[in-house]
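Dumping the structure here so I can ask a few things about it.
For this depiction, one protein chain was excluded, whereas all remaining protein chains were kept in their positions.
Here is subunit A:
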Amino acid sequence: MEFLSIYGSYVKIFLKSRMEYRISFFTGLTVNFYRYFISYITFWALVQRFNSIEGWSFEEMTLLYGLNVVTYAIAGIFFWYTVYHLENEITSGNLDSYLIRPMGVIKQMMCRRFGDTFLGQILVTIIFMILAIYKINYRMTFFSYIYLVFTIIGGIFFQAGAMIILGSLSFWLLRTDSLSVTLYYDIRSMIQYPLTIFPTYIGFILTFILPYAIINYYPSLIILMKVQTCSDLIIGLLSPLIGVMIFALSIFIFNRGLRRYSGSGS
């Protein structure tokens, strides 16, 4: 894969440039590590106090929360700094520079900035998830592990797709940052809790309108054997596939937007 080789060179050179500002690099990592570490501790304290949240133990909550964070952070490594913040790429004129190179625009943006700051939260999340799975592994089968891998991959595609779609809004709207924050961070923050704690209409929105719940909630139901209805099972099993489909849709939207930018679309 030629792209992987180019991407590798970019990452190597990026890390070298980050080493020019060593302190900023390591503070970025540590700050992220601590922020998420504190989230897990908060969960732990909450569950200790109430024994469980809607029947979900600390380990189960960790799986739920961790799936969201780890997929977000891995997608963020590739897409957050440039594609999600497309507005900056347009106003700075960087987009024009990508267009004069013999390479896809999204690929170039992935190369342009390696999201090193996400490494901290990936590390802390992996630690907590391994600890959680270790405690509940008596409930897990070989199938659950395979399914977990697919869930994470599908979730990464979902999160990447969301970042690309929200970034692409800049092609149509002048300023998009506050809209993206609401659509992506505020609404998605609800999926760190089991969907059943919310009124039904919110569950409906998070499943069908802005289907963030397929990143973690439905897969967790399957892994933790909490499935109660047939539709939970179907949505859960389809979740990885839906993630990939949303990613494909996001590429389509991005290209439409790019055509609008260059003036060949409407």
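Rule of thumb we're sticking to: contacts are C-beta pairs under 8 Å (C-beta built on N, C-alpha and C of every residue); 3 or more make two chains touch, one makes a residue touch a chain; residues count from 1.
As a working rule, contacts and distances are computed from a predicted model.
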| item | value |
| --- | --- |
| Per UniProt, the name of the complex member that is left out, chosen from "NADH-quinone oxidoreductase subunit A", "Sugar ABC transporter ATP-binding protein", "Succinate dehydrogenase cytochrome b556 subunit" or "Putative tricarboxylic transport membrane protein" | "Sugar ABC transporter ATP-binding protein" |
| On subunit A, residues whose C-beta touches the chain left out of the figure | 5-6, 9-10, 13, 16-17, 20-21, 93, 96-97, 99-103, 259, 262-264 |
